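Below you'll find the structure I mean.
Yeah, one chain of the complex is gone here, protein chain that is, but the others are all in their spots.
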Amino acid sequence: MAESKKTNRQKELGLTGFIFRPMWLTLKQTLKSSRHRPNTVQYPWEKLVLPDVYRGRPGLRFEKCIGCGICMRMCPTRCIDLLEVDDIKHEEGKPPAKVKRPRVNVGRCMMCGYCAEYCPTDAMIVTPEYELASYTREEMIYDPYKLQFAGVPGNEVHILEVLPSELKKDVPPRPHVKNVDLPVVEDKKCIGCSRCAKDCPVEAVKMVEVGVNEKGRPIKRPVFDKEKCVSCETCVEVCPKSALTLQEVQ
Amino acid sequence: MAEMWINMGPQHPMTHGLWNMRIKVDGETITDAEPVIGYLHRGWEKMTEDRRYPQIIPMSDRLCYGSSFTWSHVYCMAVEDLMGIEVPEKAKYIRAMSDELQRIGNHLMWLAAIGPDLGNLTIFLYALREREMFLDLFQSLCGARMTYNYCRIGGVRNDAPPNWDRDLVRTLDYFEKRMNEYEELVDRNKVFRMRMEDLAPLSGKDAVNLGITGPTLRGSGVKYDIRQNDPYEIYDELDWHMCTADEGDTYARYRVRMDEMRMSVQIVRDILKKMPKTGPIRVKPPRNAPVGTGMARMEDPRGESLMYVIGDGTDKPYRLSVRSPLFVILSASPVLLRGNKIADLPSILGMIDVCMGETDR
Amino acid sequence: MEENVTYTVEQVKSKISEAFPAAVKFESKAKPRRLFMTADKGSLFNLCKFMKDQLGFDHCSLVSGVDRCDRMQVVYHISSFSNNITAEIVVDIPRDNPEIDAITPLWEGANWHERETYDMFGIIFKGHPKLERLLLPADYTFFPMRKDCDTGRH
Partner (left out) sequence: MYLDIWQLLTGLVHWLMVNIIGAILGWIGFHGVEHWLGTPGVLNFVTIIVVGLVVFIVGMLVSITLIWQERKELGRLMDRRGTQVGPIGLFQNFADALKVLVKEHIVPEAADSMVYNVAPVIIIGVSLMMMVTIPYSPGFYMSNSQLSVLLTLALFGVVPFAVLLGGWASNNKYTLIGGMRAAAQIIAYEVPLLLSVVGVVILAGSLNFFDIVAWQQSHVWLVLPMIIGAIVFTISMIAELERVPFDLPEAEAELVEGWGTEYGGMRFGLIMMSEYARGFIGSSMITLLFLGGWDMPAFLNFIPDGIWFLAKVFIVFGIIIWIRGALPRVRTDQILNLGWRRLLPLAVVNIAIAIAFKTLGWF
């Protein structure tokens, strides 16, 4: 068995297969690459053509951002944090409003594109910029102004998804299936401080009076607007008594 | 010459990655060997216990630079098993297609690496030239060239771009022509054959007992491919067959991988034919995983990869355990090496396609 | 292992419960080509030997440890090339005395997995040929994958 296999292999090699076949092949390649240009790209002078979807450093569209912080929470390397900065647009004479915008440490960024993917308003985008080297680490931290990038529609990353229950129903996929993850308030823990309503970036939280306590003060409980909520978890994080959890509400 | 221990690594041209092969040589003959790993240990499994389920996908991409898609794929399958999600039909096809493209890319990386191991740089540049085409394909598919972050729990990130079919078919046609060139350069080359034939033979029984999987196992004549024996996506519906070789030597391992590249091309063509044109590609996964366990195994380009997830009701896994194919194959490397020459060390270890990222984790 | 004898999941279940009526319990989860069971510490080696010799489970995929805070678990994934079944065996062991029989004498492929589990969890596999630190340096005194390991301190 083994012997016959060996002879088969020898036959495969044949007479021409000594060393002349590879030499002929390399000779052909030499002639080809001498006549045309070789396959290599002269990098600093020539660059590859990048598609729009190329994931370079993250970019920010300042006006679209609502400062919800989803990018910060979804970042696997935790290289994004929210920074309070002056708004770009402000009326003459008035001091600019303070807004929250993401700041990215590009040195830690692993270009996964999650910030662009999970952004509810497509404010974070992926950019085709990949030459990010700098002399100091401080230069690698991109503040919201430096992070700005105009972008083309191809730079946006959309989630097109369906619910598991809709899989067989031929429902067209749609971006950002909402109304699924909502904050749920635990009634006993809530003290009605309305921090969640204050910090909600999309104003989806409304404080509703549900009665009065024994001292006669109104008891307030947050109510969440299904349509507006972007499931960003800001309210969960600011809640002083950890009364909120984000859960699926079907 | 007396026997002596030689450190092959951790910084040595033979080591693909950062590890140390301690060998005991008698003159030119290896009498004993002992792999020393752990130089690249990043505490991956501990790190995942502090990340949300979606956040682990880009991390699992970085388990191996050569086959990042398959690693994120096996992770997603394990979590889907845990969460009980069914993946849309189209996403299954896209995943299988990306798997096969990744397999070609990874095998090309391996083919490139064995060239310098055996002392010829030409095959290195030829193989990397063609790998570039597949990287370009992935780049137009998901925007990244090496760490794709493309697989998602419950589907894939995005649909294939317009003109994808045309580009893919063109690339595959060109690649099949190039495959012939590699075979001219390696198979028809007496010196390559001299270096590879009858080298480090491994019987099928030994290979099974040593836990060896993947092309190395199939090179020993064992007909086992998880794509066929434990089909995971839509592999049971596709038109393909397993590639095996009976001899069990280094050349047989080489042949299996080359045949697998051709087979992957065939699978991708078949997928393009059968893939539904429209349909959802992604199911929204629940935020919190249920309490329970999930497990998925698949055929990595290097062997059987397995992930085992334990969920505890929060959005972070309680424990995530990884079986890396190379972790086991490397533990068997002393058996392969004993009795061979020093010069064969790179070719034997090159043939099992060493990647330290997934071995050390 | 006899050639050309294949078992279905049900057959494997009944055979194992015949041989180990008390020690092995099956879980109710049912998935194609998967088998879930829990075994107790003492009978694990015999169970594995039975599965390897009688039922054709000839490949050890993964040995992993789990720290459940009140107890330790060792999870074995053992698959069969002829039956196409993957069995998941969960074994509980006490946390203060984590010892279990090694299965390396049966499957050589479990060698490094058991070493790694020892490395990360401190679970001692009795009968292992070379139970040493694998990924971590040999002079470490703690086991990092345990849940009570203070990662910030080290």
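Letters A, B and C name the chains as they come in the text, with residue numbers starting at 1 for each one.
Assume contacts are C-beta pairs under 8 Å (C-beta built on N, C-alpha and C of every residue); 3 or more make two chains touch, one makes a residue touch a chain.
It should be emphasised that the depicted structure is a prediction, and the values quoted were computed from it without experimental measurement.
Enquirer: Taking the complete complex into account, tell me which visible chains touch the one left out.
Expert: Displayed chains contacted by the hidden chain, ordered by label: A, B.
Enquirer: Just name the one of B:Tyr93, B:Tyr126, B:Tyr150 or B:Phe175 that touches the chain not displayed here.
Expert: Checking each option in B:Tyr93, B:Tyr126, B:Tyr150 or B:Phe175, the one touching the absent chain turns out to be B:Tyr126.
Enquirer: Which listed residue (B:Val169, B:Val291 or B:Ala343) would be found touching the missing chain in the intact complex?
Expert: Final answer for the missing-chain contact: B:Ala343.
Enquirer: What residues on chain A make contact with the chain left out of this view?
Expert: For chain A, the residues touching the absent chain are 19, 22-23, 25-27, 29-30, 32-34, 38-40, 42.
Enquirer: In the complete complex, the non-displayed chain touches which residues of chain B?
Expert: Considering the whole complex, chain B reaches the absent chain at 1, 4, 6, 8, 12-14, 25, 27-28, 115-122, 124-126, 129, 185, 189, 191-192, 194-195, 341-346.
What we mean here is this: only the chains that are shown with their structure count from here on.
Enquirer: Going by the touch rule set out above, what shape does the chain contact graph take here: line, ring, star, complete or other?
Expert: line
Enquirer: By CA centroids, point me to the most central chain in this structure.
Expert: B
Enquirer: Based only on mean CA positions, could you tell me how far chain A sits from chain C in angstrom?
Expert: 39
Enquirer: Distance from the CA centroid of chain A to that of chain B, rounded to the nearest Å?
Expert: So the centre of chain A lies 27 Å away from the centre of chain B.
Enquirer: Would you mind pulling out the distance in Å between where the CA atoms of chain B average out and where those of chain C do?
Expert: Those two chain centres are 25 Å apart.
Enquirer: Identify all positions of chain C at which a residue touches two or more other chains, and write them in rising order.
Expert: Residues: none.
Enquirer: Using the touch rule from the top, collect the residues of chain C that touch chain B in their complex.
Expert: Within the complex, chain C touches chain B at residues 31, 33-34, 58-62, 64, 66-67, 75, 77, 79, 81, 84, 86, 88, 107-113, 116, 120, 134-137, 144-145, 151.
Enquirer: Mind pulling up the chain B residues that touch chain C in the complex?
Expert: Residues in contact with chain C: 37-38, 41, 43, 45-46, 81, 208-213, 222, 224, 229-230, 293, 295, 297, 304, 306, 308, 310, 318-319, 321, 323, 327-328, 330-332, 360-361.
Enquirer: Contact residues on chain A for chain B in the complex?
Expert: Touching chain B from chain A are residues 2, 5, 9, 12-14, 16-19, 21-22, 24-26, 29, 39, 50-51, 53-55, 74-76, 110-114, 117, 126, 157-164, 166-167, 171-173, 177, 180-181, 246-248.
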